[in-house]
Structure formats: C-alpha cells, structure tokens
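Every protein chain but one is kept in place in this view of the complex.
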Amino acid sequence: MNHKQVPPVDHAWMRGALRRRMSRRDLFRYAGAGAGALSLSSILAACGVQGEGGTASGPTGGEEGSTQWWADRKADGPGDLVNFTNWPAYIDRDLSIDGPGSRPTLFAFTEETGIDVTYRADINSNEEFYAAIRPALESGQDTGHDIIVITNGQELTELIQLGFLIELDPELRPNFDAYCGQTFRDPAYDPGNRYTMAWQSGMTGIAYNTKFVDEQITSLEDMLNPKYAGHVGMLNNTNDAQTLAMIELGVNPETSTPDDWQLAADFLQRFNDTGVLRAWTDQAYLTGIENEDLWVTMAWSGDILNDKLYFPEYASFEFVIPDAGAAVWVDNGCIPNSAANPVGAMMVMDWYFQPQIAAMLTEWNAYVSPVPAGADIVQADAEAATGDDKVVLETIATHPAVFPTPEIESKLYNYRVLGGDEIEAWNDLFNPIFIS
Amino acid sequence: MLWLLLLFIIPMFAMASLSLQTGSSLEGFQQTFRFANFTDAISANAEFVFRSLRNGAIVTVVALLLAYPVAYWIAFYGGRFKTVFLFVLLLPFFISFVIRTVAWSFILSDDGIVLGTLKSIGLLPDSYHVLGTTVAVIAGITYNLVPFTILPLYVSLEQIDPRLVEAAKDLYASRWQAFRKVVFPLSLPGVFAAVLLTSIPAIGDYVNAAVLGGFAPGTSMVGNVIQTEFLRNRDYPEGAALAFVLMALMVVGAVIYARLLGTERITEG
Partner (left out) sequence: MSAVATEPERGLDRPAAARGPRKRWTRFVLPGYVTAFILYLCFPIFIIILFSFNQTRGGFGTSPRVKTTWLGFTGEWYSRLFELPDLTASLRHSLTVAFASALAATVLGTLLGLALARHRFRGRGTSDFVIFLSISAPEIVLGAALASFFVSLGLPRGLGTLILSHTMFSIAFVTVTVRARAAGLDPSLEAAAMDLGAGPATAFVKVTLPLLAPGILAGFLLAFALSMDDFVISQFTQGPATMFPTWVFGSTRVGIPPHVFAFATIIFVTGATLALALALAQRRRRA
C-alpha cells in the first residue's frame, strides 16, 4: 500500500464514516430496540413544555415585584451596572465622539448617578428575541438583560401573561408620573403600566431611495411595480405587513375578522408570486436599503428619518405614510425576571421621561416621544436653531411621522389585539407567507 | 458508549416526543400523541422538502463534476506534492464556515467586487442581483461541501494501481477509454461515498439559504423552516415533527442507497 503523508484524520475518518455493518439480522435487532425505545418514550411523554398562562393579577415568579421585594432591592442600592438591550438606531448618538460620551443621554445618566450602562442594540425582532430569552425565563435564570424593549403585540402580551416580567415599583418613577403623556399611560396591553414604560412610539410605513425610484410611492400596490423587481423589501413580523395590507384593503385592522385576514394574506402573497420581492426582513431592512439592495421597503419611521438627516450618504431616502394609512405602535421598556439590577433598570427607564432628555432622544431618532413636554422642547429647538441644525430639526419638527396632524392621526391604526385561539389562526395564516 | 446513547438517542426521543405534542407557546404544550402533527408538517412544508431534495441533488452533481477532475489529478499526478495539495484543499476550513458564507455574501453583493465591477463596465444591468436567488444558495452550499466531495474520491482514486492503467494502454486503449473503462469503475466506491457525504449536509443546510438567500421567496429550505419554527415562531412540536421527518427521510434514503449499490462496495473505500 502506498505510504502517504495524508493527515491520519482524513483517511481514517473516511473509513470509519463509511463503515457499514447492516444486514437483515441487524434490521431485526433495531426493530426490537425500537420497540423497547417506544416504551421509553412514553415515559418521556409525561414531559410537556411549561407555559401555563400565569395569572395576570400578580407576579408568579415567586415574590419578585412585590412591595417587600422592591423594598429589599432598594435597601441594597442600585448597583454599579445596568444592562440595557434595545433596538438599533434608537438612542441618541454624538457622531463626533467614539467611546464614552458617544451616547449623550446615557452618559449624562452615568455622570449623574455613577451607574454604568452597558447598552446593546441587539434586538432585531420581537419574535426572535423573545424566543431567545424564553428558555432562561422559563427556568428562572437571569437573561443577562436588565432592560429590554418590546413592541406591543403577541410577544409582549405573552411576556406579561406568563409572568416573565418584573412588576414595576410605582415609587421609582417620579419622572414618568410627572411627564408621561396621557396616551401612553395605562395602555390597553398593560393597564396601569404595571410592567412597562413607553420608550418611543413610531409608525410603519414605506421607505424608498430616490436614487433609484423616480415615482412617488404611496401604497403597497405601488411597491408591486416590476421596475423594482428584486429590490423590494417587506417586514416579516407578527403585525406590520398584515396591518398595512388590511388598511390598504379598506379594513380597520383593530376590528378585523378572520375573513379580512384572509384577504390581507392573499394580498401579501402577491409579493411572493410576482417576483418583485427581495426578502421578508426584520430590522435588517435598514441594512438592505443602506446597501442599496433594497430600493423600496416597508420601514419604521424614525430609522429612515435618522439615516436621512444625519448621514449624508442616505440623504436620498424618503419615508412616507401611505395614503390609506399606517400602523402605529409603541415600544416599551420592561424588566425581565431575575434581572440582576432591577432598581438601576427602573432608574434608567425613568431618566428618559425628563423632558430635556426625551427631547434629545427624539431629536436624534425622530420617533414619537411619550413625553409631551419633550416634544414641545423639540419644536422650540427647531425654531431657535440655525444653519445645518435648523434643517434637521425643522424636518423633524414638521414631519407627519413625528408630529402627526389630526388628519394623519385619523389614518393611524393600532395592531389587532389577538386573544386565545385567534393567535394560532393568525400565525398559521401569515407565517407561511414570510418563509416561502 | 453510554454517553453517546445518552446524548444522542435520548434527545432524539425527546424530539419525537415533542413532535407529538400540541399547544401553544402561551398555554404550554401537552403530550397528546398527535400523530397528525407529522402529516400536518409534511403537507404544509412539502414544497420545502422537495426544494431541499432538489437543491441537494443539484449540489451533489455539481460538486461531483467539480471535484472529480481535481481528485483525479492529485491522485495520479500529484507526485510528491499530494499532501501539499490536500493541505491547500483544507485551508478554507481554518475559517469558520459562517464567515466563509458571509464572505461569499460579500463577494456577491449587488455592488461588491464582482457585480460592481461588471456593472460599471456595463456587462450587467444595474438592477441585477445574485444574492437572494437559488443560484447563490446552491453556489454557497457547493463551495462549502466540495472538499467533502474531493476527499473520498481522492482516497479511492489513490488506491487504484496505476499498472492497471498501463495494462489498458498496452491493450491499445486511449486515455479516455482507459479512464472510462478502468479508472472510473474502480473509483465508484469513492463516488458513492462522496455522494452520501455531500448530499446529506446539502439537503439539511440552512445557513447558506439564510445568508445568501436571505429568505427571498423561493430560496428557503427545510432547514430554514425548522429553524424558524424553533427560534422564532416558538412552535416546537411542528419544528420537531419536521426535523424528525427530515431525519427519517435521510436515514431511509441512505439505507436504500446503500442496499441498492451494495454495502460492501462502500466499505472498499
């Protein structure tokens, strides 16, 4: 046999991997083993997966969130570090600074309280993020995040109902109490703000790059133009595309019926069938439109406006609220069970309800602030500004996606709230459209 | 031994058990022995299964065509440098395969090195794109798997006694005839092994489909569906059922394959 310098791994590995020893007798043996195994599986059958709907009346994870528990935590003090996990493009940024100070509002918090904040923009979709932290929540582990930001919808509802969030301490949020806008207090998905405090609100509409698109896009139908084949993006989460489709079909999504959903599904299926679609995406649509892979896409208002106003290479972006109307949602800060620093987390969340801080946030990320006084400051700053700043702030102060007029407001719809069986029907109908 | 059984068999049973449950993420899953889960999974995802099989077949054929000449050349003409060539073949594996796939999404990006240059010359229309098509996915999978195709081919080619080829030549066979009638048949065990080693990972792939296909309509494979069910939709029973079906398909397919072609021929490699 030839001696060769083949690394012993490959040759031997090949042999081993290809070795087969099966014969009819073996097959019978396996069958026998299989039968024995089935009885084993019936033992395993006793295992289900945890998840019974917790009572919505009180914290289920032990006493986390109770008054006594909070008293103990406060007595311990707020700790040195808060892990704040959020969506990208959501916190203000000073582009001239690298490192500490690059996020002025957070930096100000650290300066004031001495607590460090590790900020991660790791959330790209509610579904995926929730599925990722769920195992830890189920087994009572620390997820590694003190603050997470979740959009109103199925995932947030599930988090609340299953008792995976720590009930907030009403005494640790003076700014919230003083300055939070009425519309953001006591939302339907979280009565009394027991578990959440609004971060920002935004709209889902359509974005396009005027570098490649000459026409005005005003509806999903416009997106189906063959001219853009291979460069159209749509959002693949549990709510946005469905809501916009229904709005365009003339249905009020908030009161829609399963028949309406079917019509919406058929409409969305056209994106698959006509071959114009490049991809169903989550947050990644923003990378797509920045890379110029996508020319037209469903988008979240502030993402596009922020790019357009602060990055010269993206000045050709446009964000529009479709003529038929748009979806409006609220992203909410909340604290998952077993968080390491709940007191610090509340302090951070409450920090952002100060009008000045809220204004700084909106002036960067161009989303709707839950703090009316903050919004007023934005308007004032826009008037007082000069030069380049003026252009930026004026655009924000007058853009309907940030400061909607009453006419626009009448065209903004919330997501459909789903209960019980509806969730499964909805998901079974729409999920296959997103992965085809 | 026990470990292997523990860590392999038991999870398999857990998966089987999970695939028979019903419920939702909110209400929890109960074991209901709902065998309809399997039929549901298949009927809902038949298209993906076929697509995966089809892609796997294409990848295997392409990989074989690409790999055979290389394996042949190294085995017969490599001389002293055989090890060097094999080493070079394995070089890409020193970079994580996710990063390799990402590198391809880089290279093939709309405005990247390849397409950008071609577009600026005018050879391609501006709206042309490779990413997000089945071609990109197949190309990616092929790239990642072709070394696995080469190795078994090489091993079996390398063992062919060259004197057989000489003998054929002495009997007036041309190079091509010698190849067709002597070398190729003798290398069949390697071919069979290569087919197995290439097609199975190809069918089950999902990273390439995710990164290079980007979930564009028509590019997703079974693996993507399973992953989405587990890591996004939280529909564990459906994901488990589909994975089980996939596994069963592969095992059955491999067994039939081995039977049809004779298991002994494979062990010869």
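Read from first to last, the chains carry the letters A and B; within each, the first residue is number 1.
To be clear about the criterion, contacts are C-beta pairs under 8 Å (C-beta built on N, C-alpha and C of every residue); 3 or more make two chains touch, one makes a residue touch a chain.
Owing to the predicted nature of the structure, the values given are computational and were not obtained by experimental measurement.
The residue from B:70, B:124, B:186 or B:261 that touches the chain not shown here is B:70. The residue from B:62, B:151, B:191 or B:211 that touches the chain not shown here is B:211. Screening A:306, A:354 or A:436 against the full complex identifies A:306 as the residue touching the chain left out. Annotation: of B:103, B:124, B:188 or B:261, B:103 touches the absent chain (contact as defined above). Within the complete assembly, residues 1, 3-5, 7-12, 14-15, 17-19, 66, 69-70, 72-74, 76-77, 79, 83, 85, 87-100, 102-107, 109, 111-113, 116, 143, 146-147, 161-163, 165-166, 169, 196-197, 200-201, 203-207, 210-211, 222-223, 226-227, 230-231, 236, 239-240, 243-244, 246-247, 250-251, 254 of chain B touch the chain that is not shown. One chain is missing from the display, and on chain A it is touched by residues 2-3, 5, 7-9, 11-13, 15-17, 19-22, 26, 29-30, 33, 44, 47-50, 88-89, 93, 95, 118, 120-122, 124, 133, 135-136, 138-144, 282-284, 286-287, 290-291, 306-307, 310-311, 313, 364.
As a working rule, only the chains that are shown with their structure count from here on.
Only residues 9, 13-14, 16-18, 20-21, 23-31, 33, 44, 47, 82-83, 86-87, 109-111, 127, 129, 131-132, 151-152, 155, 158-159, 193, 196-197, 214-218, 220, 224-225, 228, 230-236, 255, 258, 263, 266-267, 269 of chain B touch chain A when the two sit together in their complex.
On the side of chain A, the complex with chain B involves touching residues 1-2, 4-7, 10-11, 14-15, 17-20, 22, 37, 40-41, 44-53, 125, 127-128, 130-132, 134, 158, 161-162, 228-231, 236, 271-272, 275, 277-281, 291-293, 423-424, 427, 431-432, 434-436.
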